[in-house]
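One chain of protein is taken out of this complex; the other chains stay put.
Take a look at subunit A:
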Amino acid sequence: MTTPALKLTGRDAPPRAGGAATATVVAMPSPKRKPAADRILPVLSSIAANVLPPLIVLTVLVGLWQILCSSPTSPLPSPTAILDSSWELIVDPFYDRGGLDKGLFWHILASVQRVAVGYSLAVVVGVALGTLIGQSTWAMRGLDPLFQVLRTVPPLAWLPLSLAAFRDGQPAAIFVIFITAIWPIIINTAVGIRNIPQDYRNVAAVLRLNPIEFFVKIMVPAAAPYIFTGLRIGIGLSWLAIIAAEMLIGGVGIGFFIWDAWNSSLIGDIIVALIYVGIVGFVLDRIIAGLGAIVTRGTAAA
């Protein structure tokens, strides 16, 4: 406040307006607007370059499928047969006739809700535990062997135990999601925290940041790229586990829908459901990746 402003000269300084350098202004001919076709064409061609290859591949594959499965003795239905048998499922994902007879949207929604609850819990607990074992050598030595063993347990192996503990399908499925997603989150967070450069810790020390400020302002942003790697693996595993868990616990959910369709020999319904499962899994992954890109912008350009 009391210090007078300085004018320093330096190479990094911006050039001062009205400096000694003189320049003659040359009038440039104003550029003519290109005809509309010239401007639209490059955009169209770039869209075509990105959209055409997958479209062609998809057409060829579906055509091949149609040819292979069109014989009446084929065990799997052809695309046209699926359109025929599962038409209602495809055109109206929102119907609801009560009970389990609902459109795919409702099944997917139920599954996504379970994943959302289990995964959110895993994020909170996973980041907290990861921070703990990243920060404290003692905690790492104590917990790491346990984690290394537990993380290899397949998700479904937890289900009976979970059912026994919660005595209800819903919390049991959520617990399976939680326990599946948490390991990559813990491990990646711990690695991220461990890799925070000493420089940042020194800055925090000189500024006397308290532990909460250090966590929010240094740890989370510095470890964010690692944390989000864990979060992406976690969401992928959650989606894998929910289908299997729902097959066993029953009720509304895309996993049970597939199992139910199998029991009713509705193979076409299964294939439609698989397409939905794939698309939703892809969208979930992109959401987490997009969040990560927003949160970690700048960090990578260190």
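Following the convention adopted for this analysis, contacts are C-beta pairs under 8 Å (C-beta built on N, C-alpha and C of every residue); 3 or more make two chains touch, one makes a residue touch a chain; residues count from 1.
Operating definition for what follows: contacts and distances are computed from a predicted model.
J.: Between "Ethanolamine ammonia-lyase small subunit", "Aspartate carbamoyltransferase", "Nitrate/nitrite transport system ATP-binding protein" or "Ring-1,2-phenylacetyl-CoA epoxidase subunit PaaA", which matches the UniProt record of the unshown chain?
T.: "Nitrate/nitrite transport system ATP-binding protein"
J.: Among the options A:149, A:164 or A:206, which residue touches the chain absent from this view?
T.: Here the residue in touch with the unshown chain is A:206.
J.: Could I get the residues of subunit A that touch the absent chain, sorted low to high?
T.: Looking at subunit A, the ones touching the missing chain are residues 1, 3-6, 8-14, 199-200, 202-203, 205-209, 213, 217-218, 221-222, 224, 296-299, 301-302.
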